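Here the complex is missing one protein chain, while the rest keep their positions.
Which chain is which? They are A, B and C, in the order written, and residues in each are numbered from 1.
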Amino acid sequence: MSGGAVRELVSTGCRVLAANGHSDLVWGHLSARDPDGRGVWLKRAGLGFDEIGPDDVQLLSWDGELLAGQGPVHLEHHIHIEVLRARRDVAAVVHSHPEAAVALAATGLALQPVGHEATFFTPPDVPRFDRTGDLIRTSELGAEVAGVIGPHNAALLVNHGVVVAESSVERAVFGAVVLEKACRAQLLAVSAVGADRLIASPDEEALAKRERCYSARQVSLGWQYLVRSLPGPAAAGVTS
Amino acid sequence: MSGGAVRELVSTGCRVLAANGHSDLVWGHLSARDPDGRGVWLKRAGLGFDEIGPDDVQLLSWDGELLAGQGPVHLEHHIHIEVLRARRDVAAVVHSHPEAAVALAATGLALQPVGHEATFFTPPDVPRFDRTGDLIRTSELGAEVAGVIGPHNAALLVNHGVVVAESSVERAVFGAVVLEKACRAQLLAVSAVGADRLIASPDEEALAKRERCYSARQVSLGWQYLVRSLPGPAAAGVTS
Amino acid sequence: MSGGAVRELVSTGCRVLAANGHSDLVWGHLSARDPDGRGVWLKRAGLGFDEIGPDDVQLLSWDGELLAGQGPVHLEHHIHIEVLRARRDVAAVVHSHPEAAVALAATGLALQPVGHEATFFTPPDVPRFDRTGDLIRTSELGAEVAGVIGPHNAALLVNHGVVVAESSVERAVFGAVVLEKACRAQLLAVSAVGADRLIASPDEEALAKRERCYSARQVSLGWQYLVRSLPGPAAAGVTS
Partner (left out) sequence: MSGGAVRELVSTGCRVLAANGHSDLVWGHLSARDPDGRGVWLKRAGLGFDEIGPDDVQLLSWDGELLAGQGPVHLEHHIHIEVLRARRDVAAVVHSHPEAAVALAATGLALQPVGHEATFFTPPDVPRFDRTGDLIRTSELGAEVAGVIGPHNAALLVNHGVVVAESSVERAVFGAVVLEKACRAQLLAVSAVGADRLIASPDEEALAKRERCYSARQVSLGWQYLVRSLPGPAAAGVTS
């Protein structure tokens, strides 16, 4: 995949996040690993997810230096660089502040599979980064986030937001979308009966569902739908 | 009703479901019994409810073989085939993952008539399929779902979604729409005061309401409204 | 006000209700007293609130006979006829099934002024009609609803919906809009801390607020805004 294709994919992913509950003014970001190993393609700062086009995606070096692209760089680029540095199997990272996931993190509850969506992540429970709810503004903090994620595909940054780390932009964005849906459904059920009475899939079932509901093929179909559903003119990155 | 008319009706029903809280990316389906007994007309896989036109409705044999139409077949077609096989009085089946119904199923609470909508289903309570929250991927599992539905017009698939089985596409889609409304209203009330303090229609009243609020004529009027309210150009299947 | 003006006003009011949380497919109605005493102008059956134009408003006699207009008559016209018969000071009646008000009625909680809106109604608490949650399908039941309303401007029909009875179409529709807002805000607060900890305006304050927040002038301004905010081409019934 060329740099141009990565930029187009990241910008499409940003607009999918915007259209699916991840908008928070100009905050939140999406990155992809550079196919040539030069560093990380990251949404620029100062614009909302819904505003991002290919020209708004920057290439940062592994030291956070701006190699290509224009505009300000997100202060929290450390999340992306450190997660991608630590995990060779990860090719894309979402960081955002979706309402239900932020609320669930503040409840202290484990994510539980009320429907399909949570099985993309759990078991085991989505790890929590709770050293600080402040911005991830240094490489050390970024590395700590990466450490909390460990081998998992997401973490909740308590009192802050979410990180989803996946093997492709498509999967990272898809994961962020279903994570927010999962958290909202769980909060809805728990608010009615309390956490102790919640009926959720046991671990073995959840693992089996992950394979089936979210096979590579299903995730790809879900992603393509998300792109087709974007407002505005025909979007990039979808094979019709 | 010809195959063409069935296809048109199923596609209209899919778009009604999309516009009324049943969209879940490319998942969820609607089917109708073939008027000539050849099998089941089912929404194709890989597209969202909102994207379905008449050409996206497939004819499957009673063995799940693709007899007409194009595109991939939903893995869970077994739900439709087995419910329609078991129930000669059923002509259409909805399966979807609406948020409030999924949450209500995870609370373990009985569906109770907070307003009119739940009386389309209860009493008795909507049966629960809880053998698995995983996909209904075999004819055996489909037959078990059909067994749980028994003579009823719906079931909640715990940690998964809903099935509505009715005597026509119009009624199945209408039922799915009011089921989700019923669940949301109940969760709203229960979250405020708890399940024990909920005021709901007693059974006798609910049964009387079902006859009156949801007479054949009222359901037909409701369906026609849903179709008129679809976004985009004038929809098929409504007599003005 | 001529019959034509009443029809236009009722149809405008129906569309305002639709745009403010009172849509329930083809159910729910709005009526106005005939200025010449012949009976009641009522939205016709079979259409949703959003679909009503002046030609969709019927004149019914005090016996429920169709005197002018076309289309089917709502079975529950008894609510309108009996409330207007019992209350010479009432000129318009809304009956609808808004989600939060239906949920609040099912909690058994008194309506309490969490913000401004509830003071349009309480104190004293909005009376509850709980003889049946079924349709108001006879003049006797309509008269009972009127009896429960008594001198008040609204009642909650438990497990059914709301009735708002006011001195004009503008006020009845405005009241229905703020009733639903009041119920939603109360449910939001009560779901967080429980009904016992809710902080609400004491009665004396609520009464003073009713005079001030909802003076004739303020209600008129609110109504005019609601009409200006209707989707589609310029609406009737507003002096610019």
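Quick note on the criterion: a contact is a pair of C-beta atoms (placed from the backbone, for glycine too) under 8 Å apart; a residue touches a chain by one contact, two chains touch by 3 or more.
Worth saying up front: this structure is predicted, and the values here are computed from it rather than measured.
Student: Where does the absent chain make contact, in terms of the chains shown?
Tutor: Output: missing chain touches A, C.
Student: May I ask which residue of A:E99, A:D125, A:E144 or A:E205 touches the chain that does not appear here?
Tutor: Spelled out, the listed residue whose C-beta touches the missing chain is A:E99.
Student: Which one touches the absent chain: A:A5, A:A68 or A:L109?
Tutor: Candidates A:A5, A:A68 or A:L109; residue touching the omitted chain: A:L109.
Student: Which parts of subunit C are in contact with the chain that was left out?
Tutor: 113-116, 181, 184-186, 188-189, 191-193, 197-201, 205, 208-209, 212-213, 221-222, 224-226, 228-229
Student: At which residues does subunit A meet the chain that is not included here?
Tutor: Counting over the whole complex, subunit A touches the hidden chain at residues 25-27, 45-48, 50-51, 75, 97, 99-100, 102-109, 130, 132-135, 137, 158-161, 187, 190-191, 195.
Basically, only the chains that are shown with their structure count from here on.
Student: Measuring centre to centre with C-alpha atoms, which chain is farthest from subunit A?
Tutor: C
Student: Comparing chain centres built from Cα atoms against the global Cα centre, which chain wins on proximity?
Tutor: Closest to the centre of all protein C-alpha atoms: chain B.
Student: Subunit A-subunit B contact: same residues or different, taking over half shared as same?
Tutor: Under half shared, hence different.
Student: What's the distance between the Cα centroids of subunit A and subunit C, rounded to whole Å?
Tutor: One centre to the other, that is 45 Å.
Student: Could you tell me which residues belong to subunit A and also touch two or more other chains?
Tutor: Each of 191 in subunit A touches at least two other chains.
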